[in-house]
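All protein chains but one are shown in place.
On to chain A.
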């Protein structure tokens, strides 16, 4: 769409155009099609229906083809071709536009090395031949010759996509064919590279319509070579005049610009040439003079275009600075609060009073910041932002920013005065010391967040960000493996014999440390009524972990093997997924497993793969789900397979004819909704039941008190435990049902070959939760668990084949089960499928926390806090980096798309966090009810 705009308006498409590509509205900007329409030319159109949305009612006849079913590469073109020959014989049109989509679709589907490309190019070649020969034949009987323009709107990268800045993506063909050139013999005249924007003015001038208002294009003079010198000069003059108008509109002091002055000289030379024409100079003289005038116009136009495009890419530094300031404040608040979080573990350090600024300080800093903002807004230097300094919304945003900043500034000043530097320093030293004594994997997790933020400074590491995540993930797993090896009982025992004097102190150190970790966790749980049984269990656990009790060696060895195998399984599956979808820039065009399965000749294998993946997913989810939930999952997965069979992607012998499968997809949506409702209703029902029992108990207890019946009799305790089991189950079933619903919707939305990615992700979740994490030191700290899940989510994001380039977004997910384009729904669905990985891992974090903590709200707060910090730090760092790099060569192709991705991921994460905290309340309250019952009995 942005390219069509560029071709017809001659202006440079803004970055926002690409971001809003999904939504094509009517083009209001002046363009060559509208100019032709106004000039009374009759236009016919066949091809991509984006044109119909851009130019409604411009065409006398048209047949649009929807371009969003990327899998179709024959129908789209046949739909165009069948109109061509009949139209050529009809005399009632002036302009015919044909837009063939097949080649683009093949590129997206199978890449430029596909065997389909050759066939498609031959087909296109035949079409051009048909049209050209007909046109040349007709031209012999007509006064005006016909112009046939053949052009591509964009090229194709080695991976088959486009949207980047590499040469194969940005270079494309432009061919002018006419019987006018070399009298229809078809020899080539000129070959030279031109800008795409040049097409609009060239077409406008050859058709004798006004050049589009905002065009930045320069007319291609070789095309006009057959017309008279006078006409040529006039065309160039019109184009130059239009560009001067653009310059006047965009640059304040335009008459001092070099381009404008060159233009003035050119105009003088032009008038001199016209005078010479009248006075009757020789033709040769006129020719050379005319060429000089053209040269002068060209130089002027080049200067003007450079100046205007530079002014178009100027940055709103004021708004950017305000944004960065706000982000820095948010991240420093979060970092300060993380210190607070640490302090909470050691109670009684300081109170929240520190966080209330004194009114005088607040007022003064408010006026300080406000005056700074107002002075920038009213200053004449041109720094003032158009967004922030005008309009109601702008002033509101300014006011909010000023208020927030003033609170932060006053708090900072206050804390500067209040802080006892010596204690702060000693605390920092203590913190550093503590950090050094952390287990390896913990240290690495914390370090990794910083490493990732730093890596965003390099444009190639942004392009290849998946490598960063894969690298971090693999290292984390290997460190887990090392710590398993470290705790290996045989090595520990060996050391006992190795050193004659057994180092009891060290062992008991670790022992104490683990105990304190456990205790800390329990303290955090506010589990005041910690029973003896529990603590002895914990001790046993620690003992076995440290390998102190020798009689369990045998069992432990088994555990060791299981642990090693589990971590190895994680490593191997991650490596598999890594080569499933090659992504990034360097290796995107390498053949990967996914590509092989997508090939048309491997349809059978793809079907088997999808079926097997769905089956594995079902088995894995079935283990932990209630019957109804897993039943619905099974039905849903079969539905998804049927839907894909109906669209013709998968082999389904029972499907007799293929179509868009809208009904099938909608049925799966229905299953998803039923599952979601069912899960919620079940939870609500159990909760109500439980509240009822509590009420009954109260009555019962009252009765008992009256009747002096001993409180703790056996039957009630038993029933209590049973109830507790039930209730825990209800919560588990709820979160598991939620995850299952989510898995089902991703199965529907993700591309078929990514069903395996989904299955493996579910498998990894199972392995990590059941077999790996419980053994590690990470298990005792919620923020670290959250970090692990964030990392896994990020890696899964790239496993799906995503990258930091706009080109890899799979927009076809937005059309699953949709008749036509509805922006909100398509956007939501695309977002769900693009961020499937992170979302799945966030949900599984919710499951883990709910299962681990009876009263999960504080744990969820901690987890959300960790998630937010891991989001804020990169975003803050990245905005600063992008601002510094704003004149970098790759700013539009690498840094800006990444900024969009960061913004989107932040939005997704924020909504997940809000949802998680909302869900945390009922889950926590159920836990609380449980404890209440416990206390009562």
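Definition applied: a contact is a pair of C-beta atoms (placed from the backbone, for glycine too) under 8 Å apart; a residue touches a chain by one contact, two chains touch by 3 or more; residues count from 1.
As a convention for this text, contacts and distances are computed from a predicted model.
Undergrad: Using the UniProt record as the reference, specify the protein name of the hidden chain from among "Glycine cleavage system H protein", "Proteasome subunit alpha type", "Phosphatidylinositol-glycan biosynthesis class F protein-like" or "Ras-related protein Rab".
TA: Going by UniProt, the chain not displayed is called "Phosphatidylinositol-glycan biosynthesis class F protein-like".
Undergrad: Write down which of A:482, A:677 or A:884 is the residue touching the left-out chain.
TA: Only one of A:482, A:677 or A:884 touches the chain omitted from view, namely A:482.
Undergrad: Which candidate, A:270, A:578 or A:855, sits in contact with the chain we can't see?
TA: Per the contact definition at the top, the residue touching the missing chain is A:578.
Undergrad: May I ask which residue of A:311, A:358, A:426 or A:458 touches the chain that does not appear here?
TA: A:458
Undergrad: In the complete assembly, which of A:81, A:213, A:250 or A:474 touches the absent chain?
TA: In the complete complex, the chain left out is touched by residue A:474.
Undergrad: Taking the full complex into account, what residues of chain A touch the chain not shown?
TA: 458-461, 463-464, 467, 470-471, 474-475, 478, 482, 485-486, 488, 490-492, 494-495, 497-500, 503, 506, 571-572, 574-575, 578-579, 586
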